[in-house]
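Here the structure is laid out as structure tokens; the discussion comes afterwards.
The complex is shown incomplete by one protein chain, all other protein chains being positioned as in the whole.
Moving on to subunit A:
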Amino acid sequence: MRPATLFRLSTAGTRTDTLRTVLTGTSAALAGTVMLAAVTVAAVQGGEPLEQPDGTAWLAPGAEHYTSPLLREPGLRPGVIFGLLLLTLPVLALAGQCIRLGAPARDRRLAAIRLAGATPGQAVLIAVAETIVASILGSAAGLGIYLGLRRILHEPGPGGSLRLPTDVFPDPVPLVAALLAVPVLAGLIGLIMMRGVAVTPLGVIRRQRGRGPRPWPGLAIAVGILLFNVPVWLSDRMVLSGYVFGALMLAGAALVMVGVVVGTGWISYTAGWLLHRFGRGPVTLLAGRRMMADPWNGSRTLGALLGATVIGGAAMGYHALFVTQGRAEDRFSVLIGMPPDPEHAAFYVNATRLVLIAVGAGVAVSAAGMLVALAESVVSRRRTYAALTAAGTPGRTLAGTLLWQTLAPLVPALGLAVVSGLVLVRSLYHEVTVGGGTTETCTDPAADPDTCARTVQTDPVVTLPVPVPWEQLMLLCGGTVLTMLVVAGIGMLVLRGSTDLEEIRAV
């Protein structure tokens, strides 16, 4: 196939195809902008402690003019980069979900192309090429947005202080890598999604899974939590390098995330089975069967949503920890007669708050992905809906089905995600202890410090339990459920348009 042919075939289409391309491009632009921001933070230098030949300590120059410690402190910048990269995940999931938007019409077109003699590989290539082209354009737009934002947000304060790193420019290699990462990742996600779809000349048929997904993701979550705790347990017994420590904890957290994300399919299937088994009316029958037939519908973005919630749960756990830590230190200061230092704990509290804002953004983007998935699933089944309506099925029943279908897998999955995130943190810390240290001083302050008789003085101990942040967790879950309710509501509008009788006539 010549590139020109590929281009022609992958850009042919209707208005929905245009919408899909635009949405793919937009999410790629968004992801590209965030990636470029991450690369820019990576380009910031300075702030590392150095030692002069004469023994005095000083900080490496280059970052001292940033107002935020997140940029100033070299120990925190990797966290910012990591957070920004995490934020691109739901955006990329959205881009990948868009490849299924307006799929029925495109599936028919692909089938026609297959009938005309294209191989299955070529058909998938045509479908994925569109995503890649759209996300390359999106990436380019992201570069434009990034350059524009640099200009707009460059506001030097008194003494040349800056709120954002608008004075550094990323190296060309990471810059290009960031720009290319979006199309490549979006193409990969698209490829994985097309993998479940057999492109045959008689139409594109989603491969049916013989039996429901297995519950092994639960195992992944359990092992992940264990792994997360191993370094703390080991470090009591042996010396661990910082890298091993971090790698084990990261692996544990990643395993939990993977378990939750992959577990959505199982949760969706099981919730469907329960609905089907124990539900009474037609609504639960329809919704339950639908969830069992395609438990993976929307699970890509549901996974991104849950990933964001795991992080949110963990961040809330840390937030509670830092707040308690601050309170314990204050109480300790009072006990030893020192003024409390408000700075220290406040800094970490602010950092976790930033993470929560990122989680909120992640939830919003994932909700957009869910909307695309829901609309796609309604539109692809519009003939069935139209026939049911013609046979007298009330719109209420179909809307109820949609609502169950959206919320029944979400609520338990959400619970699992939040609890996993919280357990990750709480397995490490469930109480905070400050003080208890000992100081030795000469009983007679005038005596020789090397030989004097000593008094051992023990500091008071403050131990506070870290409370479970119930209210915040409720807020996180409630907000997510509310967002999904809005998504289901918009899905119902799509449904109304899809019960039109005309759909029965469409072949």
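By our rule, a contact is a pair of C-beta atoms (placed from the backbone, for glycine too) under 8 Å apart; a residue touches a chain by one contact, two chains touch by 3 or more; residues count from 1.
One rule holds for everything that comes next: contacts and distances are computed from a predicted model.
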item	value
Protein name as given in UniProt for the chain not displayed, "3-isopropylmalate dehydratase small subunit", "Putative ABC transport system ATP-binding protein", "Tryptophan synthase alpha chain" or "Probable DNA metabolism protein"	"Putative ABC transport system ATP-binding protein"
Selected residue (touches chain absent from view) among A:29, A:292, A:403 or A:484	A:292
Chain not shown: contacting residue from A:246, A:394 or A:497	A:394
Contacts of subunit A with the absent chain, listed as residue ranges	208, 280-282, 285-286, 289-290, 292-294, 381, 383-384, 387-395, 397, 501, 504-505
